[in-house]
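Apart from one protein chain that is not included, each protein chain of the complex appears where it belongs.
Up next is subunit A:
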Amino acid sequence: MATTSNMFLYSLTIQPPTTISQALLGQFSGTKEQQIITASGSRLTLLQPDPRQGKVNTILSQDVFGIIRAIASFRLAGSHKDYIILATDSGRIAIIEYLPKTNRFNRIHLETFGKSGVRRVVPGQYLAADPKGRACLIASLEKNKLVYVLNRNAQAELTISSPLEAHKPGVLVLSLVALDVGYANPVFAALELDYTEADQDPTGQAGQEPEAQLVYYELDLGLNHVVRKWSDAVDPTSSLLFQVPGGSDGPSGVLVCGEENVTYRHSNQEAFRVPIPRRRGPTEDPQRKRTIVSGVMHKLKGSAGAFFFLLQTEDGDLFKVTLDMVEDDNGNPTGEVKRLKIKYFDTIPIATSLCILKSGFLFVASEFGNHSLYQFEKLGDDDEELEFSSEEFPTDSRAAYNPVYFQPRPLENLTLVESIDSMNPQIDCKVANLTGEDAPQIYSVCGNGARSSFRMLKHGLEVSEIVASELPGTPAAVWTTKLTKYDEYDAYIVLSFTNATLVLSIGETVEEVSDSGFLTTVPTLAVQQLGEEGLIQVHPKGIRHIVQGRVNEWPAPQHRSIVAAATNENQVVIALSSGEIVYFEMDADGSLAEYDEKKEMSGTVTSLSLGRVPEGLRRSSFLAVGCDDCTVRILSLDPESTLEMKSIQALTAAPASLSIMSMEDSFGGTTLYLHIGLHSGVYLRTVLDEVTGELTDTRQKFLGPKPTKLFQVSVQGRPCVLALNSRPWLGYTDPITKGFVMTPLSYVDLEYGWNFSSEQCLEGMVGIHANFLRIFTIEKLGDNMIQKSIPLTYTPKRLVKHPEQPYFYTIEADNNTLPPELRAQLLAQSNTNGDAAILPPEEFGYPKARNRWASCISIVDPVSDEPSVLNRVDLDNNEAAVSAAVVSFASQDGESFLIVGTGKDMILSPRQFSEGYIHVYRFHDDGRDLEFIHKTKIEEPPMALIPFQGRLLAGIGKTLRIYDLGLKQLLRKAQAEIAPQLIVSLQTQGNRIVVGDVQQGITYAVYKPESNKLLAWADDTINRWTTCTAMVDYESVAGGDKFGNVWILRAPERASQESDEPGSEIQLVHAKSYLHGAPNRTALMAHFYTQDLPTSITKTNLVVGGQDVLLWSGIQGTVGVLIPFVSREDVDFFQSLESHMRAEDPPLAGRDHLIYRGYYVPVKGVIDGDLCERFALLANDKKQMIAGELDRSVREIERKISDIRTRSAF
């Protein structure tokens, strides 16, 4: 490859984006069941709402490696299956179907129509499909519109025509929908703005008052061309269209939504217009006009004309809009519209898409914050709400009218059923280990307004505890057992203590059983239900076989005791202290028969495993024996070769536990594995060949410092391995990717575990923790990140941590929001009558006020038993916090202070403000409280603050300035103009300062203590609209920009050395500026397009003993890592794997993967791990082919892919 970089990174997504830019309802499986397709960033996800449980489950999620701009669904006449059309940045239209059998998306058509990328005139921004599935229109923001005719051929396959053009230059599209016209020629309606006139008019008149047009494009199916059929001027503030049912269902046409109005328009009907009611309330501005931001149309079953709209305003208020039609003499609707009506429905979070399910649920894909599922209680048909009709309002948008008002109230028609966690928007993120576990947690701030939150993200599976009961002593082991083969549930819990055994019965109450037949005066080694009705208890002195109350005892030979045992339904194996292995098998008459020969092992046996009897067979044919000489041996149990050694594997430590079990694999079948837990805490998984007994393909993971114990359990009907160490882990096959994953359980550490099944708890586990018996279940596999959320007050801006204590400080600010003091003032004024009930802002938002800011600092305690916000400091004076840092001042004996930068009267675009301040707060009560000390007025809001050598370094506009703490204010110590535009990020090591500019990328500067000077010595070659930076080492800096790139820059070595030489300031000051910049330029080491907009980047490690990685968070909720490659060999391997994957698994939407990852700058030094991980999902022949090309086996490739992830990330 031409790009020979000496730095290579492996990019992985550890949490996919949780934003939903669009959601669609349809029957994508071809059954009656309704499903939801969502587009989130570059991901296409299929959701299955479960109406019985009131939950939404993810069935499939796929990265299409392209920006999904719009999705639409359509159904061919007579078919039951919805197809999906994807409009992405590929310059191609893709038609996708979902294949329920294989659980994959399948691309049916891919037609190229233009250049790739998101461009002004390349279609892809808008997409609409004819409701009868005959055509679709894909349009660009400006000028271009293409119509594709969809049909089926003689083989009933979907066909797509060549595109028909409907271009018009100088026209911008605001909204586009397909008209419902029944079976007449398909018509598409576009809301357009024409700028040709504005371009010609030097007076600016035409540009000031642009006219919005509603335009109909008709596809003449007979003539096969598109005509601009009808157009009419609509309200110039209009911005959104909604389809009105047509054909036999309604009058057809569209709803045009503009500022404070919803207007019904159609080519052959009159216009009807209703205003959008304004909120009434003491804190509401009575003059503020609302606009519709989203909505949904729903047709009710049965009569014609039974449909309604739910339209949502920017406050989140839902309005129910209905159309009345003129009725004929028989009372049937004629299709002529009589009036339009609007009334308040309910208030929910602002949505990007609303989906009304037939089962009576409303799925809300929130624009920001958690998505939610609501259930309809009623449809607001006969309630007290005032209804406004178009009869009372003029149709002309310029005519005067009286605004209408409503009183918002808590939910009446809807009830919240489920809130689906979403980290969108994720604004800042820190990694820290505050809980004292072995792996660190991710702390991030997300959300906006009153729905913002502080979230703790932990790698692990959610566990729900059913019982935790105290026991008389501390047991060493626990088992559950059925009494007979035919029992559905477990009957006994058997507990083994150091010198006794306790048998408990499972039922309504848990009671001790005295007549179980078990020997209770000895500890137990194994318990097993054997044959039809037998029970086995293995204890150090023998084996007890209990059949219907009769007891058969097999005593251990003299002077020897049993040290290990393994059992299954038909077989029992024990190991004696002398190193001998004794094998028993059940006879046809139900008794245990001992195999004549004992097999002697070289060392002491530490563990045994038999594995379950495979379905339809009499025995498990392998026995795994672990010895203290650090080996595992596989012995055959076949009658011809009983106890013959099949294979042996050397280990790094003595095995503590073994488990043979078969699990699902990525080939679509099951594979027999030997799981090994070592004394050193390492867990190994080895493939056990079912014929030869060979052990191949070992994968390992370090689980903790204690010996790893393994148990076979079952979750959601899948066999899983429970591995116990310093915390419990579960190894399972991921339901979607089919890859094997080992995930810690979010639960107490367990000593022993076993399967548990009872009437109340079908699929649980039982475990021992100290002297407690715990029964628990794991409900969801697959989602291996646990989130805990703490509500915040306003949109968070930054997150900083206390230097020693486990507390976080968030600065929060909301623009155009009424600050609390004004709110209180307004409430006090209106409080004469009692109707001023304050609605909770989490649901109704804060009252708005133009150019006002509401801002605060919150102290968050994430790790106490009840994580919460401890305290809040509100900012007044229309100041809003923009930056924060914790600085320990050398002049104050190293005491740490919280420094918060604010701006007063800020206007975001174009950037304006009246003043900037730096506030200083002292920590009290170990950081649980803040005391305001003083604030220093500065010329601009400081966008970046960091501690620097016991002082504060602030980026104020273009200026970099060092402050020390004074009694009355901060004291200026040194300053220099470093950045070209606006400093937004700062990093430092030693005397070096890395400055990130809002537009012009990175500048390296140095502080010269001798002369107290700040000097820039290297800067960037291209513009980078920096959002975040982190120093990777002394020379390099990683960062992210507003366009979704992550990059690493390195300073030139010589310049770097020179900058640090004492006395080099004279050189630096007089250095010749190079091309109007600093004397040196940084070199680009790595560059990668992530699609999401990085908001923070940090260098951290995520797993025990793992190497450092770069972790970045994206605004859409993505969390990704960049893992550095250690060896060149691995780089070569992954590079060629990646190129094979590009060829064999091209992105679904037709975007070229290499071009996508190099969207703005060619990708450099980064290998896309998300693409490589799709290897497991390929068809077997393709896997074989790639493996052949790479000269490795398929298993080897899969191991390498999983190794690189597990070694440094989740």
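As a working rule, contacts are C-beta pairs under 8 Å (C-beta built on N, C-alpha and C of every residue); 3 or more make two chains touch, one makes a residue touch a chain; residues count from 1.
Everything below uses one rule, namely that contacts and distances are computed from a predicted model.
A.B. asks: Would you mind picking the UniProt name of the chain not drawn here, from "Trafficking protein particle complex subunit", "Splicing factor subunit", "V-type proton ATPase subunit D" or "Proteasome alpha-type subunits domain-containing protein"?
C.D. replies: Missing chain, UniProt protein name: "Splicing factor subunit".
A.B. asks: Given that one chain is not shown, which residue among A:T18, A:Q62, A:S294 or A:S1036 touches it?
C.D. replies: Going through A:T18, A:Q62, A:S294 or A:S1036 one by one, A:S294 is the residue touching the chain not shown.
A.B. asks: If the hidden chain were put back, which of A:G41, A:G380 or A:P1079 would touch it?
C.D. replies: In the full complex, the listed residue that touches the missing chain is A:G41.
A.B. asks: With the full complex in mind, choose from A:I350, A:A491 or A:V522 the residue touching the hidden chain.
C.D. replies: A:I350
A.B. asks: Among A:N185, A:S389, A:T604 or A:N815, single out the residue that touches the unshown chain.
C.D. replies: Spelled out, the listed residue whose C-beta touches the missing chain is A:N815.
A.B. asks: Decide which residue listed in A:T795, A:S883 or A:S1208 touches the omitted chain of the complex.
C.D. replies: A:T795
A.B. asks: For subunit A, which residues reach the chain that was dropped from this view?
C.D. replies: Here the touching residues of subunit A are 19, 21, 41, 67, 69, 89, 118-121, 124-125, 141-143, 169, 172-174, 193, 195, 198-204, 207-208, 210, 239-240, 291, 293-294, 314, 350, 352, 367-368, 424-425, 427, 448-449, 795, 814-817, 908-909, 1042-1044, 1091-1093, 1114-1116.
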